[in-house]
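Below: one structure in structure tokens.
Yeah, one chain of the complex is gone here, protein chain that is, but the others are all in their spots.
Let's turn to subunit A:
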Amino acid sequence: MTAGRESRMNPSIAVAQSLALDDVDAFIASGAIWEMPENRSVRYTFGQTPEDFSHSNHFSACLVPPDASREWLGALTRLNCDVFVECSREIDLADIAPLIKQQGGNKNTLSICLSTRSAYYLPVARKFVTALRHRELIGEKIAPTVEMAVQEAFANSLVHGNLELDTSGHLSMDSFTELGEETKRRLASGKHGGRAILLTARKRKNGHIVISINDQGNGFTPPADSCPTNVAGRKTTFGRGLPLIRSLCHAVNFSRDGRSIELEFDQEGTEFPSSSTPTNARLTSQPVHETDVDIRNPQNAIILIADDTLLSREIIASYLRAEGFTNLAFAKDGEDAIAQVRKHNPDLIILDIIMPKLDGYGVCKALRANPDFAETPIIAQTALEENEGRTRIFDDGATDLILKPLNKAELIARTRIHLENRLLVKQLQAYQERTRSELTLARDMQENLNPAPENYRGTGLDYGLRISATFQMSSELGGDMWGLVPIDEHRLGVYIVDFAGHGLGAALNTFRLHSLIWSDQLRDREPGDYLENLNRHLKGLLPVGQYATMLYGVIDRVRGKFTYASAACTSPILGNSLTGQARYLDGSGVPLGVIRDARYETREVSFTAASFLLLYSDALIETTLDDGQFLSEDKLLTMLRETIIENRKEIDLAAQIADQFMDRAPAKLSDDFTIVSLQSTPIPCAI
């Protein structure tokens, strides 16, 4: 028995609270996810929403309710679990169960199994790909390609597989309408709508990601050679899915008699097919990479000599060999140069400018466009003495220039200098790698400054509030923090802090401020007074130039008011939980730690039984999203309104906004991201 299997012997399962315990027991007993060894029992942890499960616990599986709404899809990204299964008596996992078992328990996998009915209206492909990005199973670069392919393949398996609908050929509006009605009927039926669909991803040792989609339909394997990538064409209304998938993947395979489709992607990513071929397309076509050779000694460095004349190559090689540089590679034209760079990943390139097929300018441009080779030193050799050629080769990305005919001493001197620079950069990277583990410890400590879900949920309930929060630390250490301060039976204080900058300095400052907040006995003061007092203390502690933004406010359930003061915090949002209408409150004020006698105005708004409050750090509105823009003030309000209207039931607002943000933001953020929502619950609070 392997180690991976042993860890599954005492399984802990995250279970949606809305599920009937009988159903859960029946599901576990069915052995669908794993065979239960004797004398072992499953430990259930219940949660109303995915937020209720602590991130420090690993769950062997998560059982999602049959009416799985968007919030449970968000769990794919945030829950420490790799297997998600809809728990319903209607679903017969049958031949899909072994596939789930096969995947389960492995760190580099992710699986979700839903009924067709649940999956049909949910953005499953999008959430799945967001989760893969955040779990670092795929890189940012290929994510859009993977999402499109998964979307198409998933739709195919749902519509043609499980629902057995035929959408081939050119449809008229009438047949489209009929198709829509038939879809509804089949979704409602147990036979079609209750079938399961399983989506899994696993990362191979070679870095490739394999995504498989498995349905319970009749199976369909298209002939391998039929019109593989032609997406265009007007003869068909809905028949573009498969050609599109083929054009997006490294490989496509069918199994289980066509009820499983397997998509394979290499991490370099297949370029989205485009009518205009980008100049660096040849760079992304073949994923060949030798592992980096350690160049502690510059003489171990790999040097690529690209020159179209054999004699020139030999002369340069002999100069280099004489000085002990023996790790040489050669290219005879521009295209060959790019192929050799891909193959050897050299530490230095000596590049001729005038070459057949692709000249030196083109080689430079193509290499610089690829992040893997953007930093590789390139020495261009040229007979051109005129300024224009020199300027141009530098513009195109050359690091240095050497004139022909070559002077041996000069060539060696320049080679050494660029290799030494490269060496220093690599050593610096290695050093950063070492300190990273220590930073992880500091990160954990910082995360613990924020309240845990079980705490803030419980505290919220005491005040008739549904509280939700999501925190994601930046790739470095950051300076965000939030917390709750119970004042008395009907007043709850809340704060959110963002220290300027990030790194160790900002993190240490959050510790300083955290202890100040919790040692201060004067919490009963007005928020403005409170911030003034805090600012005086903090000014004494902080070095000049370091400061924080903060909001401190008190929700008073008896008076129905939210009273707050802000030190340059992002504008808090106050809205109505029923209509979704919301507005920005005034967040202006001097940041903490700037001037000793800063004054803070106490502001008051009404906070009723239908109110919600949203607090957030600036990462929410200052992160470049997939459309190349920040989330604007208007768009955030629209997102809130639509989220509330679409759900029509109680939701964790902050978690839902965070999910939508994460769909569109890079997985690694450059600043801490914090979002907190406090929503009045319909039940009047017990006072």
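Quick note on the criterion: a residue touches a chain if its C-beta (ideal position, glycine included) is under 8 Å from a C-beta of that chain, and two chains touch if they have at least 3 such contacts; residues count from 1.
Operating definition for what follows: contacts and distances are computed from a predicted model.
S.K.: According to UniProt, what is the chain that's been left out of this complex called? Choose from "Na+/H+ antiporter subunit D", "Copper chaperone PCu(A)C", "Anti-sigma factor antagonist" or "BMP family ABC transporter substrate-binding protein".
M.R.: The chain we cannot see is, by its UniProt record, "Anti-sigma factor antagonist".
S.K.: Would you mind spotting which of A:244, A:411, A:636 or A:654 touches the chain that isn't drawn?
M.R.: Considering all chains, including the one not shown, the answer is A:244.
S.K.: Looking beyond the chains shown, say which of A:109, A:183, A:200 or A:577 touches the absent one.
M.R.: A:183
S.K.: Where does subunit A touch the missing chain, residue by residue?
M.R.: These residues touch the chain not displayed: 120-121, 123, 126, 144, 147-148, 151-152, 155, 158-159, 167, 171-173, 176-177, 179-180, 183-184, 231-234, 236-241, 244, 247, 272-275, 626-627, 642, 664.
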